[in-house]
Each structure stands twice: as C-alpha cells, then as structure tokens.
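Note that one protein chain is taken out, while the other chains of the complex remain in position.
Let's turn to chain A:
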Amino acid sequence: MSGYRVVHCGPLMLRLHKRRAMLCLFLALVLLMAAVLALGAGGTTGWSAPWAGGQGKVLWDLRLPRLLLALVCGAMLGLAGATLQSLTRNGLADPGLLGVREGASLAILVLLFFLPTAAPELRPLVGLVGGVSVVAVTVLLARGGIERMRFILIGIGVSWFLSGLIALMLVAADVTMMQTAMVWLAGSLSGAAWSSVRMAALCLLIGGVLLFGTARAGDVADLGDHLGRSLGVSMTRLAVVRVAAAVLLTAGCVSFCGRLGFVGLIAPHLARLSVGGGQGALLSASALWGAVLVMVADTVGRVAFAPIQIPAGIVLAVIGVPVLLGLLWCRRDRF
C-alpha cells in the first residue's frame, strides 16, 4: 500500500503514513519557531513592573507559563473539537456544543462570587464538576445516539439556557467582581502561572491518552454503528470514553483560561484540510493547530495594542468569525 511505512520498535509494530507524519512534524516545527518568537515579542517598556529581577524574570515567571498555557489549552480545545465532530458526525460541532463550556463557566462563576477566597487550584475541579453534570443532563434528555440531530439541538438549548444564567449572575454582581469575571470569561491567559500550567498539562495528558488510545477504534467507528460493532468495537463504551475525554479537556480549558471560542471548531477543519487521514492524524494535527491558534491569538492580543491587553478569546472571535463564515461558504454543499 503506497504512502505507508511500517515501523518496528521492540514489541510495538505500527505503520505511519509518510506524508501525514512529515506534515505533522512540519506543523510542530512551525509551532516551536512561532513560540520562540512569541516569547521575545513585546518590550518591557509598556509593562508596569511589579517585579524586580528584570527581563529574565519576566520571561520565566510571566511569559513562559503564559505561552505554555496557551499551547496546552489550544491543544486541549483542538482535541476536544476533533473528538466531538467525529462522535456527532457533524463538522459544526465544537466544545461549546454539549453545554460543557457554559456548565464549567457557570460553576466557576459561582465559586468566584460566593467563595472569592477559595484557592484558584479549586477552579479546574469545580469547572469539571459543572461540565460533567451538564453533559449528564444533556445525555439524559437526549436519550440515544450521540450522532443524532436531537442530541445536538438539546446541547445547544442547554448552552443557551446556561448562558442566560451566566448573564444573570453578571448583572447581579457588583462592579469589581464583574470586571474580574468578564476578563476571565472573555478567554484571557493573563492570569497564567506555573501551577495552572502543571494542572492543565495533566488534563491534556489524561485526555490525550484516552483519545489516542481509542483512535484506532474511532477509525472503525467512523464506518458506522453496524460495521463498527461487527468489527469488534464496543460502540457505547467507546463513545463514553471519548465523550469523557472531550469533557475533561473542555472543562479543564475553561477553568484555566475562560471561554476560548472557535478554536475547537476550526482546528479540526484546518487539520483535515492540511493533513487529512484517520483519527490518529486528525487528533495530532488538531492539537497542533489548536496550539498555534491560541498562541498566536494570545500573542497578538498581548502585543498589538500594548500596554492594553486584549483577551485571546476576543482576538479569536474577531478572526474566527470570518473564518467560520468562509468555511460555511466553501462547504455550502455539505452543511
């Protein structure tokens, strides 16, 4: 079969698609170079300086964790989006679809408002609980296959309902509280610290292992329910594992940097267009594209109008909306 190379490594035997592997490697290199550039971007002049140690300390304590968090969160969103699009067999699905994002946001807002003294390390846990409980409600209401339109509609409905609750909380809150909440909700990485990088990386690791571990079964599941089952894939168990991974990734991401829209929607499409291939390639490329998008958005937001910082989520929305419209236009025969 052309284009593949079989790789033996001890007991591990697999085959790689040469062109796709090279493309992913190339994407990773571009990402690395862009990351180095982003690390140097933006002078210290515009920064009010609460630190004393000079440029090295800026890099180590502020820019590096922020950059790493952008990369990790972008990869998380890319993976979650790719998974949800495959599961629902719908290219317009994204991590906001199942209400995970709103559920996690709402739970964290409640924490911010009612327990403002709580440790920030609690946020991801609370966000996770919020996200998981909303998905549980969506699944219960939808009763049935995740690829059905009913599921998507209920997810969208639940998301809107929760958005309403979030807006209500913001309106009722006092001004300083609202300011903090708004910046976080808009999808900002300005609060990045090493502790959040470590926790986000852990979420990414767990979600990534679950998704890459089930990638081959996912390939088989893409052939349809009946064929998947006759090839020996337990479809329900597979869907549960992959939904759980997507929820973990989304909720984790929301907890660290608020609602970053569009990444989860667009990264998988960019991956399909640039690399193509099965689940393994799709997941790898989506993670890389997600990381690129969030990092670029955060760097642009940080540098473009310095000293004013624009949250990455807003930069993404401004760039993301035209891209989405373009995507719909190009694929107008399919959606």
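Here are a few things to note about the model shown:
Operating definition for what follows: a contact is a pair of C-beta atoms (placed from the backbone, for glycine too) under 8 Å apart; a residue touches a chain by one contact, two chains touch by 3 or more; residues count from 1.
Basically, contacts and distances are computed from a predicted model.
When the listed names "Cell division protein FtsX", "Iron complex transport system ATP-binding protein", "Nitrous-oxide reductase" or "EF-P lysine aminoacylase GenX" are checked against UniProt, the chain not shown comes out as "Iron complex transport system ATP-binding protein".
Of the options A:R101, A:R272 or A:R302, the residue whose C-beta touches the omitted chain is A:R272.
Mapped onto chain A, the interface with the missing chain covers residues 1-3, 6, 11-15, 89, 213, 216-217, 219-220, 222-224, 226-227, 229-234, 272, 276-278.
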